[in-house]
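Have a look at this one before I ask anything.
Yeah, one chain of the complex is gone here, protein chain that is, but the others are all in their spots.
Note that the chains are named A and B in the order they appear, and that numbering of residues resets to 1 at the start of each chain.
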Amino acid sequence: MKFWRLPLDSEVHSIPHGTVRIIENRCKGCGFCIEFCPNGCLKQSKRFNAKGYHPPEVVSYAEDCADCGLCSLICPEFAIFTQLDEAKKITESDILKVSTRYSRKDKRYVKS
Amino acid sequence: MGKDVLTGEHFIHGDAACAEGGIAAGCRFFAGYPITPATEVAERMARRLPEVGGIYIQMEDEIASMAAILGSSWGGVKSMTATSGPGFSLMMENIGLGMMTETPCVVVNIQRGGPSTGLPTLVGQADVMQARWGSHGDYGCIALVPCSPQECFDLTVAAFNFSEIYRLPVFVLADEMIGHMSERVVIPRKADLVIVDRPQPKVGKDKYLPFESSSHMPAPMAVTGQGYHVHVTGLTHDERGYPVITDTVQERNVRHLVDKIRRNAEKIIRFETLGIEDATVVVVAYGCTARVARQAVENLRGKGYKVGLLRLITIWPFPSALIRSIAGRVKAFVVPEINYGQIAYEVERTAGGAAEVLLLALMGGSIHSPEEIEEGVAEFL
Partner (left out) sequence: MRVRCRKLQPFNKEAADDVIQKDHGLHPDDKYLKPGRIPHIWCPGCGLGVVLTTFIEAIRRKGLPVDKCAVVSGIGCTGRVAGYLDMDTYHTTHGRAIPFATGLALAKPDTSVTVFSGDGDLFAIGGNHLIHAARRNVNIKVICVNNFNFGMTGGQAAPTTPLEAKTSTTPTGNAEAPFNLPAVAHAAGAVYVARWTTFHPRQLVHSISQSLDKKGFTFIEAIAPCPTGFGRPNKLGSGLEEMRFYRENSEIRNGIDPGLAEIKLRGKIVVGTFSDVDRPDFLENYQNNVVSKVLSKGDKPGKGRAA
């Protein structure tokens, strides 16, 4: 997915942004949140939690979290959720990010 | 809305009297499955409950019927079902759930001859031990045995009251003879009926323990929609209702279920006696058999024999202390029952060898004649 210019209605839209919260000791390391986060915000950490699993952690481009809520919905352990931060206006760099983000993820989602 | 207490004199059979007793006691939900000789209870309920704002539902089987009345009881509605042997067997697992979750409700069993399909239309009294031990595991139970249509009414009311006080399914163990017998039944005025409703919690959600076990009484019962968010489970549970699968919690849980009946037995037990003070032989009988036994005892007493009658109204809890107290001063107990020995074993056990016990057994399909009982008693005169 590539945009060749800033969408004309970018003024009226904003990108929600979330902060990911992980309750590490509840995680059983199933990997659902990591696998299915549409923005690839999460990865498995190297740490062990109290149960002996590797909880997820937020990757360096954490600002990508759009507070879509999928991770908290798909987590079977009530171990992860997000909090809505301030929404921001769409900028040209966001558009660029959208394209890279999708190519980072599963190839099936990249339409070119 | 129709009248819930049909004050006045009626000529009705025992099944109908059970239904009227239930409605008078406040029952507003009946779930059942037709079975002879208990069908007439359901039929009466189907007609009467909608008149008084209640619901009758015919379920797909007795398992469902028992489960449904537990559900409606937790919905805050007094509930009952009625069945006979085969259905009683099917109900057993959920009777256990009712015991474990301390759910008030009433189960009427109009006994017929068994085992299996047995004698669908004829009398039996062989579900007595099943009522006591039918569901797996340990629990205390209450079973009331009417000996007339009048008592079907009275004891169904009493069964509801016991179920609300002690929070458990209570059995009314009638039999085909009583269920199908029509007699005069006097229904008292509503104001003269003693009706007990389950106590409600008086503390807030964070203080309330729905399965409190420290006293020998059940906790007040918070039902659906009162904001207490009780978890009700058939698993071994702590006082909050949370499942805890440990021996220490099992110890508290099960002992509470047994002790709330065992320690209150004196308050629950009901019986009737005739001439046991001077008796050398006591006939112990219940249900339809007690009617014949009374006749036999009266005949013998008329002839000057010192014979007494102990008619059991509650068979569970069993009046062990009473039997023990009589046993020392009588020669024998004669126990007529329509089975091959159930209550007779209890009598023998509690008499502890102090008196002889003679079982007058019938396998079902007919009742004893007074002469049969008199002959049995005569062995000891």
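Quick notes
The definition used in the following text is that a contact is a pair of C-beta atoms (placed from the backbone, for glycine too) under 8 Å apart; a residue touches a chain by one contact, two chains touch by 3 or more.
Computed from a prediction, not measured in an experiment: that's the story for all the values here.
Only one residue from A:Val20, A:Cys37, A:Ala66 or A:Ala79 touches the chain missing from this view: A:Ala79.
The hidden chain makes contact, of the residues B:Pro34, B:Gly76, B:Gly134 or B:Gly341, with B:Gly76. For chain B, the residues touching the chain absent from view are 1-3, 6, 8-13, 15-16, 29, 31, 40, 43-44, 47-48, 50-52, 55-57, 59-61, 63-65, 67-77, 79, 93-94, 96-97, 182, 209, 213-214, 223-235, 238-240, 242-243, 248, 251-252, 255. Those residues of chain A that touch the chain absent from the view are 23, 25-26, 28-32, 35-36, 51, 53, 70, 72-79, 81.
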